Each structure stands twice: as structure tokens, then as C-alpha cells.
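Every protein chain of the complex appears in place save one, which is left out.
So that you can tell them apart, the chains are marked A, B and C in the order they are listed, and the count of residues begins at 1 in each.
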Amino acid sequence: MSATKPHPGWRSKIHTIIYGTHTPAGKLFDIVLLITILYSIVIVMLESVKSYDNKYHSFFDISEWVVTILFTIEYILRIICVQQPKKYIFSFYGIVDLLSTIPKYLSFFILDTQFLAVFRALRLLRVFRILKLIRFVGEANNLTRALKQSRSKIFIFIFFVLIISVILGTIMYLIEGPENGFKSIPQSIYWCIVTLTTVGFGDITPQTPLGQMLATLIMIIGYGIIAVPTGIISAEYASTRGDTKPNNQEACKNCGVDIINSDAAYCRKCGTKLDNE
Amino acid sequence: MSATKPHPGWRSKIHTIIYGTHTPAGKLFDIVLLITILYSIVIVMLESVKSYDNKYHSFFDISEWVVTILFTIEYILRIICVQQPKKYIFSFYGIVDLLSTIPKYLSFFILDTQFLAVFRALRLLRVFRILKLIRFVGEANNLTRALKQSRSKIFIFIFFVLIISVILGTIMYLIEGPENGFKSIPQSIYWCIVTLTTVGFGDITPQTPLGQMLATLIMIIGYGIIAVPTGIISAEYASTRGDTKPNNQEACKNCGVDIINSDAAYCRKCGTKLDNE
Amino acid sequence: MSATKPHPGWRSKIHTIIYGTHTPAGKLFDIVLLITILYSIVIVMLESVKSYDNKYHSFFDISEWVVTILFTIEYILRIICVQQPKKYIFSFYGIVDLLSTIPKYLSFFILDTQFLAVFRALRLLRVFRILKLIRFVGEANNLTRALKQSRSKIFIFIFFVLIISVILGTIMYLIEGPENGFKSIPQSIYWCIVTLTTVGFGDITPQTPLGQMLATLIMIIGYGIIAVPTGIISAEYASTRGDTKPNNQEACKNCGVDIINSDAAYCRKCGTKLDNE
Partner (left out) sequence: MSATKPHPGWRSKIHTIIYGTHTPAGKLFDIVLLITILYSIVIVMLESVKSYDNKYHSFFDISEWVVTILFTIEYILRIICVQQPKKYIFSFYGIVDLLSTIPKYLSFFILDTQFLAVFRALRLLRVFRILKLIRFVGEANNLTRALKQSRSKIFIFIFFVLIISVILGTIMYLIEGPENGFKSIPQSIYWCIVTLTTVGFGDITPQTPLGQMLATLIMIIGYGIIAVPTGIISAEYASTRGDTKPNNQEACKNCGVDIINSDAAYCRKCGTKLDNE
């Protein structure tokens, strides 16, 4: 259906409603979409609670069908109104949009509905599309950029945490042994990460004095090195702060990508000229 | 009673005692009020301990009545001595003051005294009124301003934490399932937040190797992203620091609002001329 | 005995050995004292382990007597060799030194030896005396100064944490109630602090969906506000850093106070002229 090229006039109108945020119709569309997404996620959650599912099973089933059909219509409209549908379909949001619609259709073929719940939870990612149009985006961009810039540092840090956990976890396994709950090296490593990150479930705890001394060491290491990612991100965040401008909040008509720079004359992805309406 | 307009002379004196902090009477009033508030909160707490309540029930009841009557008198005096009582009554502190007095009166009509305990705990908010008159206010203002400025960033951050929790919680539910304590998706999400925030109660713990691997991932994510709010608030706090002046520590006679700028000639809320005594 | 004024010559020698760190005898004294303190603390700990105490009771008893007598001699020597013994006796370290010696003497009169263990643990504070003479002091001073400067901010922060805990703890008590482990308001507040500080023992956990939702809120608040003290101390620490000079590592002969500034000509406490040997 993406092959049909409808009249630019009404296609442009749909584009304004779906991607734009300035017109009343565009705003209404965003709000309705946001509510539908949140509603569908609440349904997925409540369905998993046995007592609710027994009572309201048919209501949940109908709700799910209504949401699925609405999302299917929206998906088709999005394909129609952008000028390069292929770019949209294989973009991140295009795939998320598709995955949001198919789980219910798949339920005809796959009986394990629990497995489909994950795909349905992916709908939550769609909330970002709407939220990115509002004023918080500048902040989110700042955070994302700080995270991206400190990526390699965080990789080193996690690698360091894992190596400490493997070595100390192995030693804990030798000290405590299976009789005190440390059944294998992988489980001891799991316990070591639980302790190092200061989560401390308490399902496995050292019983021997030597094990408790080593556990103490692990905790103090964990308590101390929590400062490392904080220092990294603080420093990166401080350096990226204040460099952002408010977003244009518009999308390219051709490929649907966001226009970040408000004075851009051409789309940075596909090069289409922007009319800056 | 707020309609009666008493003579400005003694009304002004009461105002000085209740809102002022320079005169000995004003200081004494603040100290007595602080002790009464803390005393009434301790009573609320001890009443909830069964063994104490059985022994000292009548003592707690009398204490509560004494405190309630004292707060009622204070509330009436506050209404009388400000020039625009309506502004005070519908202000934040006006409502808190009212809610501090009514629970005991309501106990004539409502038998569920436990429900009233929350309203009585609200009295703790009144402590702020007195504390804001002392030297810590400058610091508190700094903190509040830093928190306000990073509001949208913290909103994004919490939203991000919730989305991670919903998606990973759903996956954990599918991996572990009801037989390992993950009874429903909402409960799995609850567990995921418990783990991500490094609280780690340990009432629900993953039992399967795959579940433990994902739990490890969640912990490391949580351990890593704790740096994000720290970085945000550190940066904001650093930029707001040092901009504050010591407070005037006086309140407007007309509407009871604090005078922040010591060189202010008119109240910033109601415009009443300040005499700067 | 502090009244006896011995000849300045040998008194000065003892002063150099006890307070000085430059001479070989002074270094030896410090090392012996450090070992004695650590040894006495290990004895206190091991005595509390039932199985060890049954086996080695007499050994622990003799060790304790030897340590007590050594500390008594040292305490007397310190009083003799400073010029103003009263200032030393009533200083922080003077009181700690005294408390380190008396527990064993008190054991003649008080039979509850467990109670005395706390006083004996105070000996650990004596380690600071020796450590403050070494190179880490500059860092410790930096930290102490940063903590002192952010004292009022940390007070506000803890106060804020306590108020949140009282209000949310009371609400949790009403939601969960005694049947789910929240037996009284004080205990609910205790649980709330356990959760807010991300400790999460797991001895009490919410069982109702509403309680779990509120618990989630408490955790996210706790996870978020952990950034506040970090931001405060980071900012203060950054501003105090780099202002410190290496310590003179000497003590005033008259009152025993440390000489912080290496170019000081007079003791900042008692005004005695320093000879800067």
C-alpha cells in the first residue's frame, strides 16, 4: 500500500496532523495517541494478574483488539503520508510501530500469549515519540549526549566491576562453599554483584567469619566505586550543559525524521528542502 | 470570626509575637509552638503502639485534646492579626494549620481514628514555619531552587527509570514466572524498581540462571544510572550556590507571607507597605 | 600528680618522645602505641565471641591488664610533660585517654563487663592521635572542613529525610497495617528510612498492591535525593581543595594542641611562643 501515491493535498494534511504539533488537530491526535498507548500498557499489566484476568478476560480481549486496530490504522496512515515510506518502515520508530500492532494478530497462530506480552510492552517506547515533541526534549538530549560521550568510560567501569566480581566471587565460593548457599561459581559471582552494587537481597549470605570479612571488603569496594560512574557522568554532563537550543519540534515530510536545528533549510537525513511553514 | 476587626494596636502586638522573631515574646512563642508540635507528633506515634496505647490511652486522649485546643487558639489568633485573613486561610500554611486542628474534632463523627492519624502527622509540616525563621533557611532555599531548576531533568530521569522497569519487569515475569515468586507483571515491575534502586528487599529473588543474569544486568544499570540525578543536582546546585542573601526573617503584616529581600519596601504578594521596624 | 613540676630538662625529653615525630625514639613510641591500641581492640572483639572467650578467658584477662597498665603510665607521662596539664586533661584527647584506662579498673566494682566494652572500643579514637601526625592529615583536614562547611545543609537534608519518612511511614502504616508487619507508626517510619536510604533489609515488606506502589515511590524518592548530599559535599569539597599546606606535624609544648601552620610563631590556643626546633 505504500506504493499508492495519493494526492499531495490531503496527504500533506494528514502529515500535519500526525507529525505536527502546532495545529489543534495535531495536538488532539498526540493526546489521543498518548492515552491509547498508556491504556494498552495498563491492559497488558492487568491481564497478567490472575484474579483480574479471570474476572475481566473478555473485556481485556476486546480492549486489546480495539487498540490493535487503532494502531494498525495509524501505522498505515504514517506510511501513506511520508514521502519515502521505506525510510520510515526501517527506522527505529517504524519497527516499534509495527511491533506494537502485530502481537494480537499473531495470537491466531501462537497460543503462548505470555510470550507476546513483551512485544506489547514495547508499545511504551512509542510514548517517547510524543514526549520528544514537548519541552523536556532539550533535557533528554543533554542526558543522552552525556551518556554517549561517557560510553567508553562506562564500558571500562562495568568491565572492571565484572572482573572484580568474577575474582571475588570465585574466592567466596572457595571460602563459603555449597553448604552455605554458594552452590557454584556463577552463583557466587551473582551474589558478588548483588553485594557490590549495594542491592543486597539477603537470599544468600556469608556464614563463616572469613566469608563475612571478605563480604565486608566487597561492600566497601562497592560503596567506594559507586563514585566512579557518578564522577564520570557529572563531569560529562557539566561539559554538555548549556549547549542545547530549543527544538524545532517539526518532522521532515519526506522521511519523518525530527528537524533538530530550527534554522535548517534541508532535512539532515534525506536532504529534502524544508518549507519552514 | 475573621470578620471582627479589632483595634490595630493590640492586633499589631499579636502579629509581632506570632510572626516576629526579634522580641523576647516572639522567640518564646516560637519555642513553645515548636515543642507543642513535636510533642503532638510523638503522641500520634506512641498511640499507634498497641502496648503503650493499652496502658496510657486516657493520657494520650487528654494530651491530644490539649494540643488541639492550643492549635485552635493559635489558628484563630493568626486569622485575627493578619490584615487579609482570606489570603492566609487559603495559603499553604493556612490549610496546614487548619488540618492540624480538625482531626480531634472529627473524632466525634468518624470512629476510624487510624485514618485521622495521617492528618495529625501533617502537623510536622508546621515545623517548617518555625524553622524557616532561623538561619538554615538560606541553605534550604538554595536546595529548593536547585531542585526546582532540575525538575524537568528529574522528571525525564524518573520516566526513564519507569520505562526500563516496565520492560525489564515484563521480561523477568516471562523468565521466572509465578512459580518463582514473580506472580504478575505489576509485581515484577515492583521487583525491578526494588532492584534498580539498589534497595533489594530480597522477598522476591530470581531462581533461574537466566533470571539471575538479567537481575545482574538490572543491578549494574541501577548502579550506573544513580550517577545521573547526582550529576544533574550537583551541576544545578553548583550554579545556584552563593547567590543567596540572609533572610529578613520578617513576615508581611497584611498577608503573612515571608519578606525575602531585606531591603523590600512593599510586600511582593499583596503590595502592603512594609514599615521595616 | 599533675601538681608536681619536674625539671624542664627531662620533661622536655619526654615531651619530644611522646608528641614529636622527628626523633627515632618518638617514631618508636608512636609505632608501639599504635600496635598496643590495635591489639587491645582485637582483644575486646575476640572476648565477645563466646567460643573464644571460653577457651582463652585468662589470656584475654591478662592482656587487658597489661594494656590498661601501659595506657595508665602513658596517661600520667602525658600529664607530666605538658606545661598546662588541666588543658590537656579536659581536651578531647585527654578524656579519650582517660576513658581508655578506666574500664578495667571499674571491673572491680561493676560486674556487667559487656557494658565496659563500649568504653574499651573508644580506644580506637586514640588511633587518630597517631595518624594525624602522618601525611594523611592534610586530606583529613580537607574532608573535615568540607563536612563542617556543609553542616547546616546536611542538617536540613536529614531533617527533610526524617519528615518524608514520618509522613510516608504513617501512610504506609494505614495502608498495610499490623497484619502485614507494619505493627506501629514508629516501626513504619523505621521501615520507611530503611527503604528511603536504599538499605532494604527485607524483614518488613509491603504486601498490598497499594503499599507496593507507595513503596516504589519511596524508593525512587530515595534513589533521587541521594544526589543531594553528594552535590552538597562535592561542591564544598571542590571549593576547599587545594587550600591546604603540609602540616608542621608538631604539637605545642604547653597545651599539647597541634601546630597547623608551619610558620606559626605562637600556639593558636594558649599563645605560648613556639621554638620551631
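Note that a residue touches a chain if its C-beta (ideal position, glycine included) is under 8 Å from a C-beta of that chain, and two chains touch if they have at least 3 such contacts.
Treat the numbers as computed from the prediction; the structure is a model and nothing was measured.
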item	value
Residue of B:Y19, B:Y75, B:Y173 or B:F201 touching the missing chain in the full complex	B:F201
Candidates A:S12, A:T72 or A:T205 - the one touching the absent chain	A:T205
Where the unshown chain meets subunit C, residue by residue	41, 44-50, 114-115, 117-118, 121-122, 124-125, 127, 131, 135-136, 139-140, 142-143, 146-147, 154, 157-158, 161, 186-187, 190, 193-194, 196-203, 226, 229-234, 236-238, 241
Subunit B residues that touch the omitted chain in the full complex	198-202, 230, 234
For subunit A, the residues touching the chain missing from this view	152-153, 155-157, 159, 163, 166-167, 170-171, 173-174, 178, 183-186, 189, 195, 198-202, 205, 209, 212-213, 215-216, 219-220, 222-224, 226-228, 230-232, 234-235, 238
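Definition applied: only the chains that are shown with their structure count from here on.
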item	value
Residue list for subunit B, restricted to those that touch at least two other chains	157, 186, 198-202, 226, 230-232, 234
